[in-house]
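Data block below; observations after.
Only one protein chain is missing; all other protein chains are in place.
Let's turn to chain A:
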Amino acid sequence: MVREVSESCVDSLLTEMVACYCNRFYANKPELAARRIEAIGYQVGHQLSERYTMERPRFTDHLEAIKFICKDFWSELFKKQIDNLKTNHRGTFVLQDNKFRWLARMSVDPSIDNASSVEDNSAPTPENKAAQAMSMHLYFPCGIIRGALSNLGIPCAVSADISNLPACSFVVRIKA
């Protein structure tokens, strides 16, 4: 019997987790907050991959494992598969999700477009702050992917790219 939980509940919990780490625990240290959030994702991904590979045989190579992440793993987590997978055949994979579920409701202040262009470049513009706030929410899924892959025996580094919303890309670099 499959146990289910309300999606709004999970969304709110994740939002609160990121807000908590960014604003309270590591208030002025975004890099530390990011690492903690990613570490939480790592643990979650580790355990989830254990659960979702229970009935399967071992993966023959890295590509098979990545395809598992793109299809079965992503479907279990987000009810859809990764839309686009690219690789350079030298250990780097780009997983693109055209409408990432956890970013679906995030949107920024529309008046940012009217920001003056004579801003001092060293000061964070409102656009940068919004982009930084959004990227904080991506450390958790990056950690999940990293945890899942390392449990399958593939150490790697995962980063996220939100240059064209609402599509979101996860770049996986396998450590040689």
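The rule is simple: a contact is a pair of C-beta atoms (placed from the backbone, for glycine too) under 8 Å apart; a residue touches a chain by one contact, two chains touch by 3 or more; residues count from 1.
To be clear about the criterion, contacts and distances are computed from a predicted model.
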One chain of this complex is missing from the view, so tell me which of "Trafficking protein particle complex subunit", "SKP1 component dimerisation domain-containing protein", "MAK16 protein" or "dolichyl-diphosphooligosaccharide--protein glycotransferase" is its UniProt name.
"Trafficking protein particle complex subunit"
Thinking of the whole complex, not just what is shown, which of A:44, A:85 or A:134 touches the missing chain?
A:134
Out of A:11, A:127 or A:161, which is the one that touches the chain we can't see?
A:11
Touching residues on chain A - with respect to the absent chain
7-8, 11-12, 14-15, 18-19, 79, 101, 104-111, 130, 133-134, 137
